[in-house]
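Here's a structure for you.
All protein chains of the complex are present and in place, except for one that has been dropped.
For subunit A:
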Amino acid sequence: MPLAYPLPNLSPTTVTNTASLLRIVALALISGAAIASRLFAVINFESIIHEFDPWFNYRATKVLASQGFYEFWNWFDPTAWYPLGRVVGGTIYPGLMVTSGVIYNVLHKLHLPVDIRNICVLLAPGFSAFTAWATYMFTKELKDESAGLLAAAFIGIVPGYISRSVAGSYDNEAIAIFLLMFTFYLWIKALKQGSALFGTLAALFYFYMVAAWGGYAFITNMIPLHALTLMLMGRYTNRLYVAYSSWYAIGTLASMQVPFVGFQPVRTSEHMGALGVFGLLQIVAFVQLIRSHVSSKQFQDLLFVSAIASGVIGALAIVGLTYKGWIAPWTGRFYSLWDTGYAKKYIPIIASVSEHQPTAWPSFFMDLHSLIFLFPAGVVLCFRELRDEHVFVIIYAFVASYFAGVMVRLMLTLTPVVCVAAAIALSTLFDTYIDPLEPETIDKVAAGTEDSNKKAKKEKAAAPSTSTASVSELLARTVSAPSKGKKQRGIFGLDTRFAVIFNALGLLFFFVLHSTWVTSTAYSSPSVVLASHNENGLNLIDDFREAYYWLRQNTPEDAVVMSWWDYGYQIAGMADRTTLVDNNTWNNTHIATVGKAMSSPEEVAYPILRKHDVDYVLVIFGGLIGYSGDDINKFLWMVRIAQGVWPDEIQEPAYFTPSGDYRVDEQASPAMRNSLMYKMSYYRYAELFTGAQAVDRVRGQQMPKVGPKLDYLEEAFTSENWIVRIYQVKKEDPLGRDLKTANAFAEGKKRKRARPPVRRRAAA
């Protein structure tokens, strides 16, 4: 066969050696790129923990690093969920903290005194390099090394994964995606080789995953689904039996060691699929064993029937146990993935979180860019080969694309499979167009002795007169030819090769540009420190830390701060003060109590505040600088959650204007204007404008000239841009009057309210 371009004359060993060296270099560079692209947040801002949940993880890690593992394990935190407290050790996935704790201790043993905060900040970028490597190994099993390298490069910089793993986003997902991919790789390896060793390794990494992230249920159901599909396809093998049994037995026992998981693997519906497939596999294996030893046809039939019967009985037993209450039905979080209206109706606290919203298409394109359309092409190519591991990718693609559509957050589980499938598609394209072999042209083929029936037919149809093959010859080839055709496929000439490869490289280049842009602009904001661009350049808005440090330095150490649950972890982490509710959201009633206090008038809220020993109330207000994630925008959820517990006292419609609008200006409904949240947000806001029309920049509404009046609280602190406002709860009046009358009395005497001058001017 002719070559499209000359090849250098090299010995095969040189080629292999150079290729493996290049692979190592490429993987190292990919790891470097993966880590580097996650450092935008550190470079633009500083080495700081981001968002909300990471602050808790950071705080827990600090406990682990300073007091040791056993103290951490038995840690009871009296400063959260005041006055209930929280048993931390038993209610978290400890994998993340233990990982950083181990790294911290190892580094200190090596006399490298690294601050625990820096380990926490840089953990996610570090693990993203491991993820790239795990994806490389996984894809290598599916196709070859070159596809593996492409997949590693994709997952290294794809925004869908970066969004949860930038430096500083110290969350469970930071290490979970590496564990996910590596467990899947070990599973494929175990399945391919029928190796109990790899099955056990898969189980161990599964255990690590269980200890690290609640999303482990995805593995718990993916692997059984794969095993079940293989059995349904008639691909039961002893390798499958060995791999699955070793994974399930060891993995389940190990996962039960995590206190937060406990007996769930045998008591909840999420885990029943794995158990059921395990049972089915035993039955099938037993049948196979008997069949190989027994020859009687009738006996085999009988056995077949009894096997099916025992399978059905097993399934019925699981259903029966569920019905009886021995096995818990699907929990709300999982159930809401199937019945998409469920969460809104029954668990508003889950529905209220923005990352639980369904995904619109721009998010997919933003997070995955061109991979999103290479992905289906890769899935089709998987169907072409359809080995056992390809079945796995197909199921994964199918399941994950549904989940990612239902919940923005689950984009994270879709991203790896998109990278793998897209890498397969693109690497097949490169293989086809770089392959130097050229097929023979038609004329040569027609003259030649070997030919595929297809080509001969085509050629015959095109030019029947020149054909030398007789009909009988053609027929003979039709029967025996199919395997010969492969050699004849390929690309002619160089120009088309260049065009296609140039195009594909351009696509990759665009992907890199896009990923960098998205990472640097959209996913690298710590959300603790905000940035705004104006004509003078970057302007940092550091109100949150300013306010938390104020709390830390100006309030008694045992002061109780009430805020909406979003800020609980941050207050605990940065201000070190006791909070009523935090992002753990385990106690809906407690959250509803806070919601009720926020949405009730002062007189109603005051007893609630006093009963909970609240000293300070913290609200987030974005009206001045247009920060849209503030409490007034979250207010309806507070109302809604409070309404769920006290439907007679709090009613959502009362907070709308009669026309059904959500307004905060003159037309705001009375319930809205009297609510504690409204008063605290807009207290003295109009004064800031010194006579001019006060405007709320988030809602775009004009505020009334006379702002709300507070009787039971007094302003303690307002941050530079008014984002955080802290109020002190007044103590009861010493004369036993209620504070409103006391205030009125004080005012009546003076006739005029004496107000301190406005302390700060707005940074407009």
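Everything that follows uses one rule, which is that contacts are C-beta pairs under 8 Å (C-beta built on N, C-alpha and C of every residue); 3 or more make two chains touch, one makes a residue touch a chain; residues count from 1.
The criterion applied here is as follows: contacts and distances are computed from a predicted model.
A.B. asks: Looking only at the UniProt record of the hidden chain, which name from "Rab-GTPase-TBC domain-containing protein", "Magnesium transporter protein 1", "Cullin family profile domain-containing protein" or "ATP-dependent DNA helicase II subunit 2" is the right one?
C.D. replies: Per the UniProt record, that chain is "Magnesium transporter protein 1".
A.B. asks: Sort through A:T428, A:S525 or A:N721 and give me the one touching the missing partner chain.
C.D. replies: Touching the chain that is not displayed is residue A:T428.
A.B. asks: Which candidate, A:G493, A:P556, A:G691 or A:G748, sits in contact with the chain we can't see?
C.D. replies: A:G493
A.B. asks: Who touches the missing chain here, A:T18, A:N238, A:Q257 or A:N503?
C.D. replies: A:N503
A.B. asks: Quick one: say which of A:N118, A:Q651 or A:Q728 touches the chain that got left out.
C.D. replies: Final answer for the missing-chain contact: A:Q651.
A.B. asks: Considering the whole complex, which of A:F45, A:Y58 or A:F364 touches the chain not shown?
C.D. replies: A:F364
A.B. asks: Touching the left-out chain: which of A:F304, A:F373 or A:F745?
C.D. replies: Considering all chains, including the one not shown, the answer is A:F373.
A.B. asks: Which residue numbers on subunit A touch the omitted chain?
C.D. replies: So the residues of subunit A touching the missing chain come out as 340-341, 344-345, 351-352, 357-366, 370, 372-377, 379-381, 383-384, 386, 394, 397-398, 401-402, 404-406, 414, 425-426, 428-429, 432-433, 439, 441-442, 445, 455, 458-459, 462, 488-493, 495-496, 499-500, 503, 507, 510, 513-514, 517, 521, 636-637, 640, 651-653, 656, 658-660, 662.
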